[in-house]
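Got a structure here, written out as structure tokens. Questions coming.
The other protein chains are all here in position, but one chain of the complex has been omitted.
Presenting chain A:
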Amino acid sequence: MTSPTSEKAGGFAGLAEGDRVAAQLYTDPEIFDWEMEKIFYSTWVWVAHESEIPDAGSFKMSHIGLQPVIVNRDRKGNFNVLLNRCRHRGASVCEVPKGKANGFTCPYHSWSYSLEGNLRGIPYPDGYEGVTEKRDLPLQRLRVESYNGLIFASFKTDIEPLEDFLGDAKIWIDRFMKQGAGFPVKVQGEHKFRFNGNWKIQLENTTDGYHFPIVHRSWMASVDAETADMLSFMTDESAVTHALGNGHSVAIMVPEHVDLEEDDGTEELQERFRHIIDELSETMPQDQVRRIVRSMHGAGYNLNLFPNLSLSMSFFRVLRPISVNETEIQHMALGLDGGPESVNRERLRIHEHFQGPFGFGTSDDSEAWDRVQRGAVANPDMPILVNRGLGREVTVDEGWKTSHVTDETGMRESYAMWKRMMSDEN
């Protein structure tokens, strides 16, 4: 690829000006190609949750940008992220979405690899005598680090430690995992769908409180009054968005559920969970029942981790760029690993109500994102506005730029990171 500076007057940085970004960011295939290089192949990208690969030999297929990877747990309990590409002729060595294996064997000429990616066997090896050494041809291994159950990988070998990249988002990851109410959080199923739009349209959506009552009016009308009331954050001044640095942001919709371990006892448990409350009360002390039921809708906020993961109240939302105008989304339902079966079932039902291709919320989000892509081709030089709340943005003690949850502080944070990564000096 040629230098972006030679292709774009002023480079890509000029296309993102803080409170507005050029619509070309959604429509230009060349920008998309550079985003894969400069963002997805240059930073930490989320690939799996530890609960998805629970045992030695457990694996799942995943992606970093456009490239297919295998995430597994080896016999020593370490996580490996391997490019899903045989070193011989390039065939994928795994096409099973998830499962258990001792290693991976290419179906084309049977080159076989260990869980760590080492090349263990080449059939009829005499043809390779003096030509190649097995130890020189492992599956390509990426850097892997995990934080509180979240596994990230990077193509970049000299990248900063994951914890430094996550920075102030770590506090919010820790709080998010408290929805396990003492149990580890586990993935208990996922919805997958695609929309005809650029990946950044979804990236913006997670900390966009402004769209919620409009796009999700029909969902709001379908839930009980207590749930609707819980999410009536439009005029709640304590519902805010913080920019956390490195492109990460958090949008707080239910301030009283920011830290689920803090309970002053005044909050009434939702009557819709009466059957759960009654069942749990037979064997559990009241404070533990409260702890579990208060966590039923998840944490009180959406945490956006640049570039591809959201910890979104009670689920993970993962984005995968397919092309400049197509994106795949996974909505992963979370449950309590080892927790009460009735609670996990209730969480599945809550997830189904909003999420997924036939959910009451996802369908409308997806339609809105499609519409952004369709409209943005009309004069792609005309900017997309992310300036809501700029006049009321403050910096709080933690150093986070902060504004109301309906403001576009989170988007500005994402685009500031986009600009930094897409600039030549990075």
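Miscellaneous remarks
To be clear about the criterion, a residue touches a chain if its C-beta (ideal position, glycine included) is under 8 Å from a C-beta of that chain, and two chains touch if they have at least 3 such contacts; residues count from 1.
One rule holds for everything that comes next: contacts and distances are computed from a predicted model.
Per the UniProt record, the chain missing from the shown structure is "Aromatic-ring-hydroxylating dioxygenase subunit beta", taken from the list "histidine kinase", "Aspartate carbamoyltransferase", "NADPH--hemoprotein reductase" or "Aromatic-ring-hydroxylating dioxygenase subunit beta".
Only one of A:227, A:288 or A:363 touches the chain withheld from this view, namely A:363.
Across the entire complex, the residue among A:12, A:165 or A:219 in touch with the chain not shown is A:219.
Per the touch definition above, the residue from A:263, A:328 or A:393 contacting the chain not shown is A:328. Among A:159, A:348 or A:390, the one in contact with the hidden chain is A:348. By the touch rule set out above, chain A reaches the unshown chain at residues 97, 188-195, 215, 217-219, 221-222, 328, 333, 341, 344-345, 348-349, 351-353, 356-360, 362-368, 374.
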